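Here the complex is missing one protein chain, while the rest keep their positions.
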Amino acid sequence: MKLAVCIYEGPYNHEASDSAYHFIKAAIDKGHEIRGIFFYHDGVYNVTKLMEPPQDDRHIANRWSELGATGIDIVVCIAAAKRRGIVDDVLVDNVRISGLGQLTMMAIEADRMVTFGD
Amino acid sequence: MSDDIKKIMFTVRNAPHGTIYVYEGLEVKLIMAAYDADISVVFMDDGVYALKQGQNTDELGIKGFEKTYGVFVDYEIENVFVDKQSMEDRGMTVDDLLVIGEDEDTEAPIKPKVVDAAEIAAMMAEQHNIMSF
Partner (left out) sequence: MLHTVNKSPFQNSTLESCQRFINKGDVLLLIEDGVYGAVAGSAKSAIVEGAIQSGTEVYALSADLKARAITNLIAGVQITDYAGFVDFVEKHKTHSWL
């Protein structure tokens, strides 16, 4: 089944990003296709390479980047990103910045959409 | 694919202005309205506050959106609903609600349609996907 996941909150501050990650890993393990992952609202902060968490903590941006490296389409909303000072230069590899049209296509093409936020 | 138009519902449950969710959620609705999708918007819980007419954000210095809600119908976002109990719990009536457009023929103002929880639950069950905004 094709699943899409939206993430609305920033990293560390809220559990949303962790919940989404664990959910997606479990979905992949079960053989589902991840149609896309979309970061919106403060969720755009999840994939900046500027973050440097303590070594004994999870590295949220790298985790998303590694998922992106497997071919999953990870999209950061351009309007939400620009508003918050997030631009291409600060993004980790394997994620892309694009418009809300991408979210629309995910909502239409995915069999299921699950949202994690506040 | 094109004859298989998907039903997408937006649920608005946050109050306006205190957080950005309602505002950025509106941007999604306007974009999605340009695509081939059968959109509906349901305001429930504190989301009904977003429908209150007479909002003025000038002193906050932030962009309001009452004017944009006022042209929902022009954007072909016509299926706009408000949960009856959420509205009543907050002491609001239909008179408090802003206008989302006007009737093409009669120019009569169109307001969001008041529905109950059972109707909303039935609509939810028909959707292809539901987005929380």
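What to note about this one:
By letter and in written order, the chains are A and B; residue numbering begins at 1 in each of them.
Everything that follows uses one rule, which is that a residue touches a chain if its C-beta (ideal position, glycine included) is under 8 Å from a C-beta of that chain, and two chains touch if they have at least 3 such contacts.
What you see is a predicted model, and the numbers here were worked out from it, not measured in a lab.
Although one chain is not shown, part of subunit A still touches it, namely residues 1, 3, 8, 15-16, 19, 22-23, 25-27, 29-30, 32, 112-118.
Against the chain not shown here, subunit B presents residues 11, 13, 44-45, 85-86, 117, 120-122, 124-125, 127-130, 132.
Criterion: only the chains that are shown with their structure count from here on.
Computed centre separation for the pair subunit A/subunit B is 26 angstrom, with centres defined by C-alpha atoms.
Contact residues on subunit B toward subunit A in their complex (touch as defined above): 6, 8, 20-21, 24, 27-28, 31-32, 35-37, 128-132.
Put simply, subunit A touches subunit B in their complex at residues 4, 6, 8, 40-41, 79-80, 99-101, 103-105, 107-108, 110, 112-113, 115, 117.
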